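We show some of the complex, not the whole, and keep each chain where it was.
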């Protein structure tokens, strides 16, 4: 919809090996954060779903546990965002909180990253507040998540980048993944407690994270030597295939996690309850509770 | 979808200091109108939500009050639109209601603004009628609001503008904010009484207004001297960050307003009712009325 002609903004790229190493770490850490966040969401969803399926009592007992998990999630994210933000500000020796020096913009890219941190921080604070104060509706967390993802997609879309074909493609795919995650979050604001949407949101979040890591390895290799010709169109075709493989692989991993969680819950439940009662209970409930978490 | 090649329409821009002052006031007033409208909506939503949460009786008593508030809202908007429209027509000395003079278009931009006023006027009239005549469905007001916002986005999208990079970007972001407000209004036509959508609509409306003010200060500074190089790409990157900050700041403000309104309602309610009854009532109702206004 909105196209920024930023092709000429190349002066920001400094190609020293030191900065490259920093960029690799920065992108890799951000990617790992998204992968862990997405996986955590997925495990949480599956746990709640399997718990509910296996035995209602187990679910009621664990409701307080899930609420505490949400508050913990918010707190950890807040700590990570604060650490990341402080790290970003102090990294590379310059601690001054200024955007302009001698009539020139400095650290614009850094402030773009800080803006994403800011939105994730707002989400984390909302998460903590929603699960501690009862009068705030819970879907506010989904709304703030939509804002965080959308702001991320917007910032990535307007990121100044080099005019190299592969660089542009990798960032566009990154932007696509986070935009889709934001879109699914927004649908979750409207349609609550739908396990498919929650699953889709975590898969897009993991995809965003794993693609962040891929981007770090391709554009800012830790060896300091680019392995790819970033101007070759044929390389960009390969990366579109690679993006699909990432996505397919995430679903395979999610299947494995599902089997593991199901096995774990069954193993835990078998002890307190005789299995016959559980099976009886399941048979009654399996129709109506199919798609809700 | 539809791209007007209007880059060459620059002759409309007259750079005299007097016109600049007028443009600053015009954009600033429009921006303030949207900010106040959005804030008013937000306070109304929060008031209704908190009232309902605190005590049903309080809510029923205030239902007639809210209806009268809606009619007042429509009336004030209608008066503002009529004043603004008249002001726009008589401003700069030319009172003639003509679009063409001597085979040339004059005042095209003014008539574009008048069109936006026209749609907001239609919305205000609908608002008054819907809350006075019972047989008209209330969601018609949301439909007219969608039309008003969409017409605003359409007019902004096809606005003749200078070919300067920053000018284009600022207008595109303005258009994005009002388009999103219109989209949320449309979803509200389909999904009624959803507090998250109402909140999102008011946040986008405030964003549209505050960005209008930002644009007034950047493009038509009251001092008459442009502080920004409008052709510099690096400035446009800064403004994308700035847009996100506006949005984040709006949510911070909204959080503060929420706390203030909650405190105010609690303080008003504590007097007529003993607090135990209120608490008892809350405990019963807190599940089912969670997400409705």
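Order of writing sets the chain letters: A and B. Residues in each chain are counted from 1.
Following the convention adopted for this analysis, contacts are C-beta pairs under 8 Å (C-beta built on N, C-alpha and C of every residue); 3 or more make two chains touch, one makes a residue touch a chain.
Note that the structure is predicted; figures quoted are calculated from it, not measured.
Displayed in place are 2 chains, all sharing one sequence; the entire complex defined by the structure file totals 4 copies.
Here, only the chains that are shown with their structure count from here on.
The distance from the centre of subunit A to the centre of subunit B, with each centre set as the mean of the Cα atoms, comes to 32 Å.
Of all residues in subunit A, only 1-2, 4-6, 8-9, 99, 105, 108, 111-112, 115, 118-119, 122, 134-135, 137-140, 142-144, 147, 151, 154-155, 158, 160, 189-190, 192 touch subunit B in the complex they form. For subunit B in complex with subunit A, the touching residues are 50, 53, 165, 169, 172-173, 176, 187, 191, 194-197, 199-200, 233-238, 240-241, 243-245, 247-248, 251-252, 262, 286, 290-291.
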